[in-house]
Structure formats: structure tokens, C-alpha cells
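Note that this complex is displayed minus one protein chain, with the remaining chains in position.
Chain lettering (A, B and C) follows the sequence in which the chains are written, and residue indices restart at 1 in each chain.
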């Protein structure tokens, strides 16, 4: 019953098998190997477009590198106030970009809106040297609150971005969960909707440590190779990074695993809806639930029953809000055990 | 016959086995796991001292993080002119340290000397605000030229460092090869000799992607955890990073593998000494050889025979200098095949 | 009738006279001169404590240098959402600090409160590597909205800061206006109340271009000299910078000039209170007024009458908010002319 995070999960067996498979003799270093070559082809096929691909090991690296590539030091990055890049990366985007400013914005259920960004632009006037210059929008898909932007919502943000000459970045740490929910093509949810760069996450979804920075516009990819190297994120034995991603792509494993995690979250949400005095704060569209419990005692009872989770915020009127995350390795029996415990506190 | 680099080698089977072993159920994220806990204990035992340990995935990350921790933005880092941190990390130490200055110094066979640093201090006067302030010495062990500092040489540098209030960093990308050569304890070659921080490499020696930043003085380790996070080098599924290092330590595997690589280099060196018109430029003390060939044609013949290596410098008087690196996976028959090819060109 | 900013004003004649006076023969460079020596003595006397003094030419430099000195790259700086450091310095604190995070907070009339900071600390947990670490509070005295913190309010912030192990910085671009209002000693309004560092402004108050970074705790001043130099803010002919500040201090000129500016603002405020349909949004305690006009047409009429000012925000319900700033050079007749024009639109 570990619902703490999808990164407490292990790696998928297919990923381990792929590592063993490529562990065979010498190979070119720093990405000059067959696996990395294939990866670019496979990701281009997946996105129905030639994309520029830069594998790295962590989501923070993927986000910071892509944002620093898109944003000048004097730029402003508009994001949701709960965005991982703003609250959970200890200032990585600021470090990589030499001090660009993240502008945290409110938005229901973790989603950015053109209206919120438009209001913020009043304090970031273009051409006024006193202001950090509007540069980039970063949205998180699926959001930090377990919701998913619809392609139309992304298109609206992208339209606004183009109108204001901003670039559009997507933090896709849980991109797979979003696509598994939307059941649209990866292209439709990204470049066709107007996304310029994607941090495509695999670690939470079953890799050991592997993410890909993807640029849909090659003009954006001219200097990230140098940034990656000088940040210490270019692996010498790159094949072991690339093969994790390849294993996730092959046979659609990434969508299968994310679909399972989503299904577990749905099962959990459906079960909780019938529990008294327990409320879901946000629509459950991916693999995360935010659950308002009746009391601190209720939370402690769940913990005593063996459930692991984060307390998301300080309790409001004595009622804690907890986050439950399902992963590819969550089992129906874990869900049912949690529900059984929850029914006792409801 | 791939002598291009020890990082073209695969990972040791023991490392793969360890990955499979820890791939079992949920575990604490970001280092809050048993493997990472054990690692600290095991490394402290190895170094006969409680050490602060920060696993990362690349040598450049290990170097840049430890140097930025030891060096203020206005500091100067003294290193050999051929040091990896200076010529092969695309400015990583400068990036991480917010622009500290690397001062490249000459030194025979890749080694720094107190005399060379002393001469450089004339241009880095302490307390003169115009000058980057003397802060850190970084030596590479084994050196970039395949030689190994003796403990006495390190002590001399450390004595000088203490006298000048400098800290002493060791880039140990090939630390294992150095220890395997010196046959002294890791403690004698580091903190007992006066080293403050070590980038302890495992990747080149048989891991997939794993290095450890080690601080021998806990006072130096107060902020690196934040630096590592904001650089994107904190792994969420840390167990997969830590277990690689643990596998290398268990049963002394790291020294066994490095000893093999060194032995292969020695076998190659001994063979080459009897080849006419071929010369070794530096003592062969670790796993690298720098070989002066008689002609460009000779180099091409070796390549045609299937040998892979780096041409280290432009040819001098028509004679190329090539680098040959042996790894844990180099076989005696590869050595012998190279020697056979070399005898034809000598 | 130029109420646009106090930095549209010229320099005080005493400042020009001082420049002419020191323009006599050779002098030591980079601060090794008599004027700069005297300045330290005079500021220590003014603050009743030995202070560390670093003259620079701009307020942004003073703020960015002092904040970067107090805040590590992974630190968080808590400030009012309208703080100059956050909205008007194009990311200078982020640049100088290598990407520390400014946390903008709400507060009535431009003032920070311990409560607002306390709430923000929930997202900046100490020791949690994912979060920018709580480090510094920066308050603006006088505030951006023309109000003045009372010593008791500063003490409350300082008490909170000490409790949370934060340092306390004061952006004193209009420190003189605050002291002229409070009529307390500079010591009472700063270190006696718990302030660690002060950006003490002189430019807006009558210098050409001169500010002083003041550290009340010498332990904070160990590396700012290097930071200043490498930022290009160490003047070679320093006497011309120092003499401006000395001229402002001599005979209490700084308080005389600020007192005049404040008096002009008070005169303007009193006059406006009797104008119909015109409202002051904030208490007028220093030299700035924020005036809600009845209509856009009214604003245009004032402009047509020759008044210069900033429109502070987009109009609310058709009513613009303008900012009027008085300076040492504002004359009673300018005030009266503005009032006459205002009465016509009220």
C-alpha cells in the first residue's frame, strides 16, 4: 500500500531485460551507439515528425535544460503556482537559465489558463528593461493535481503563446498517464497543439532513471547538447540510458503501464466516492488522487493500517488532504486493502 | 580491439545482477532507501573514517558539484592543463561555481606540482579584489596521461594547500586504477594524505553510470545536497544508482576490475617496448598508454586492422600520438592482436 | 510639474560642489582614498556602530550584491509582491545569487508581515532538498507604496527572522524619506530593530548616482568586495562616488532633502483630500502618493496641464490610479499648480 509516489515503484521487468540485452561488448560512447540512434528514429515515428531527442536521467534535468534553452537569462517563465519546476526543483530552472524568473499563477485543478498569463503580462511588459521579459509558458501534463489538459486547452494556450511570442514547454513527467487518459496521439497532444518542447518522462512510469527532452522545432535544439554536457547530464555509456526509453516505447509498453496506473487510480477513486466524509478535491484523470479526510485521526488510522502517502497540505478545519499515487506496479489488492481501511474511517 | 576509452566498455555482470536484485517492490525515493544507507556505511568502512557520500551518475557531475562546493564564485581552481575538468567538461566547473576560474598549469606526465601552483599564485594574490582568489587545487588520480601520484606527492600538494589555505580536490574518475597500482589503502591515498574531496569514479571501471562525491570533512558537505538537487542530479529511484556502487565495492570488485585493466595495459606496454619505432610517452602506471607511432601510415594500418583508439594530438614531425585505454573487459587476446598488428608497422 | 519619479530630479548643488572639491590631483584608486576612508567613519558614526560600507552607483547593484551575499544559490528571499527587487530589476537578484528564488507575498500598503512569510514557509521546508531554502527577508523602507514601517513592525519581522534563522535585508532606496518621517535614529530603524544589511539610497534623494551597501554584522561582509569587483561595480576613481554620499551626510543634508520631499508630498496629499472624486489609496508617509482619479478623461486633463506622472495600474472601473512622487527639488508652486489642475477635474 505504497501510494507515496510513482517513483517509489521499481522498474518494469522489460526495462531490466533491455539493460541486460545491451550489456554486450564495446559500444560508442556519449551517444554514438546504435540504441541511441534507434531511439531518435522511434521517437520521430511516435510523434509523426522528425524530432530532436536528448535523453537525460532525471525530470529536473529535462525541465531545466529545456527551459534554459527556450528562455534567456532575463526571461520570465509562466507556470502554475503548484508546478514542479516552481516548488519541487530547488531552483533548477533558475540555475540553468542564469536567473530567469518563474511567475507562479493560480488556476483551478492545477491548470494554467491564457487569462491568468495575460494578467501576469501586465507586470512583464515587453521591451521594458526593468521587467523580466515574457518568454516561456510551461504547463505540466498530467498536472500536479492529477488532471489532464485536453488538446483544445493546450491549443488555446499555444494560440495565446504565439500571439504573445512566447514558447510553450510541457513538463511531461506523467505524459504517459495523460496520453493514456486522452487516448489521442502523442502528436495531437504536443506539436500539433502547439507545444515547442517536451520533457517526456519515463522514470515514474517504469524506467529506472530515464527521460527525454524532445524539441519539435529543430531551431530550438542548437545549443542544448552543450548545455547537457556542461551540466554533467551527458552519459558516457549512453546506451544504458537510451535502452530504458526504447524498452518503454517498444510494443507500446509506456502506454500499457500508464494505462494500468490510471486504471488503479480510477478504481481507487470509485471506491472512495462511496466512503462517507471523504472527498476527492480534483477530477481523477491520471494516476493521482487528492483526498480530503474527515480528521487527523482518520489519517493516522490509515497509516496504522500500512498505507503510505503524502500529506499534501496542512489540514483545513482539522481535515487533512492526502495525495495517493498509483503506479504501473500498484495491484488491485492494494487498492482494495486501502478502500477497506478507508471505509473504517469514513 | 576497442581501446578508445574505458567508457566504451559494457557494465560488469555483477552490476547488472545488483540492479536486478534491488528491483523488488517499492522503496523510499530520493535516497531514502536501504541500499543508499548501506552505501554510506560501506564507504566509511573503506575509507576508515565517516565520510559524506553523494552518488551521482556522471564524472562531470561529481567534479562540478564538489568543486562548486569548495570554491566560491570568485575563486580560482588550480589544475593541470590537461585536466578533464579544464578541457573535457565544456565549462561544467565554471557553470556550477558561477564562474570560478580554472588555472591550467604545466607539469610533467600530467602531474601538478606545488612549484607550478606557487608560480600561479603570483597572479592570484589573496585579498586583491581584482584577482580570482586562490581557493582549490584539483588533481586527477590516475592522471589524464596514465600516471599515478604517489601518496608522498599528494602529501606535498596537500601541505602546500594547507599552507596557502586552499582545499584539495581529487578527480578520481580512475581512482580504482590508481589504488590498484599503488596497492595502498584508499585512506592513505586520500584524506590521510590531505585530500578534502574525492570524485570517486565507478563508470569507467565497470558500472553503468555511477560515481560518488566523497567529502572527508563533513563541514564541506553542508550544501551539496541542495546543489545536487537543483542541478537535476538527485535520482528519484536512487537505489538503482547506489546499488551499482555497492556492487563494485562488494568483495573488492572495484580493485579486481581495475587491477585487470591495469594488467592489460602493462601487457600492452611490455609488448610495445619491443616494437621498433614505437615509443611510450609516459610511464604506464594505470590503464592508459600514449604511444608515439612512426608515421600516419602506421596509424592507418592499425585502424585497418580493426584497432580503435583516439589520436591524442596532431602528429609531431609526421609521427602521431595515440591513446590506448584498457578496461575491465579488455582481453589478453585483444592485446595480443594489437601487438601483432603493431609489429607490422614498427 | 514632473512627479514621474524622484530620479527625474537633478542632483543637489552640494553634491556637485563636493565633486568639484575632490577633483584635485591624484588620489588612490579603487577606494584607497581619503574620501572613502572618511565615509566609513561617518557612516559608522551615523549608525552608532562600526559598519561595513560598500559604495555602488545604483540601487539595483546595492540590492543584488547584498542579497547575493546573504542568500545561497538554493535560497529563498521573501519579499512583498510589489518589491522593486521583484518587479523592477529584471531579475538582478536572481542573476547575482545564481538563481535564488524570490517569493512574492501580499501585504496591505506595501508591507510584509511575519504572517505572510510564515504561510510561505510551508512551501519552503528547511532541510527538504526539493525546496528553495528559506534564507532572507527583504523589506523596502519606505515601501513602494509610500508607506513607512515603524520600528516595531521591523522588530516583529526581525524577531520572526531570527526565529526562523533568516537574515533581514532592507531596500532603502528611500531610506532617507522613511527616517525623515519616523524621526527616529537610523540605528533604531535598522540594526537595533534587527536589520542585517541595508541598501542605503542617495540617488533618488539628491545624489547623481550613489548608494551604499551597509552590513551591520561584519561576518556578512567577507566576500562582497569580490562580488562587487566581478560585477563591475568597483569604481577606479572611487572618490567621485564616495564624495556624493559624504556630501549627502554632511550637515544632515540627506534628512533635510528627504524632509522637504516628504513635506511636498504631504502638502499635495492635504490639497487632494479636499478634491472631490479623488482618493488616496495609501497613507502618505514618505514622498509618494497613489491617487485614484475619477476618470481617464481627468487623467488626460492633468497631463494636458503639464503634469507628468506614471499610471500605476490599468484603470479599475474606468478610474485610473496614478503615482505622484515628490523630490528634494519639488517646489511648493509645482504642488499648487497640480492642485489647481486637479480641482478642475474633481
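Here is the rule we go by: a contact is a pair of C-beta atoms (placed from the backbone, for glycine too) under 8 Å apart; a residue touches a chain by one contact, two chains touch by 3 or more.
All figures in this text were calculated on a predicted structure; none of them were measured in a lab.
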item	value
Contact residue for the chain not shown (choose from B:18, B:79, B:100 or B:225)	B:100
Given C:46, C:120 or C:208, the one touching the chain that is not displayed	C:208
Per the touch definition above, residue among A:223, A:250 or A:336 touching the missing chain	A:223
Omitted-chain contact residue, chosen from B:32, B:88 or B:115	B:88
Positions on chain B contacted by the hidden chain, ascending	73-74, 87-91, 94-95, 97-102, 122-123, 129-133, 313-314
Missing-partner contacts on chain C, residue numbers	2, 4-5, 7-11, 13, 16, 19-20, 22-29, 56-65, 89-92, 94-95, 203-204, 208-209, 226, 229-237, 240-241, 308, 329
In chain A, positions touching the absent partner	30, 72-74, 98-99, 129-130, 133, 223, 225-230, 234
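Definition applied: only the chains that are shown with their structure count from here on.
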item	value
Chain occupying the middle, per Cα centroid	A
Geometric centre distance via CA averages, chain C-chain A, whole Å	41
Whole-Å gap between the CA centroids of chain A and chain B	34
Numbers and ranges of chain B residues touching at least 2 other chains	226, 229-230, 234
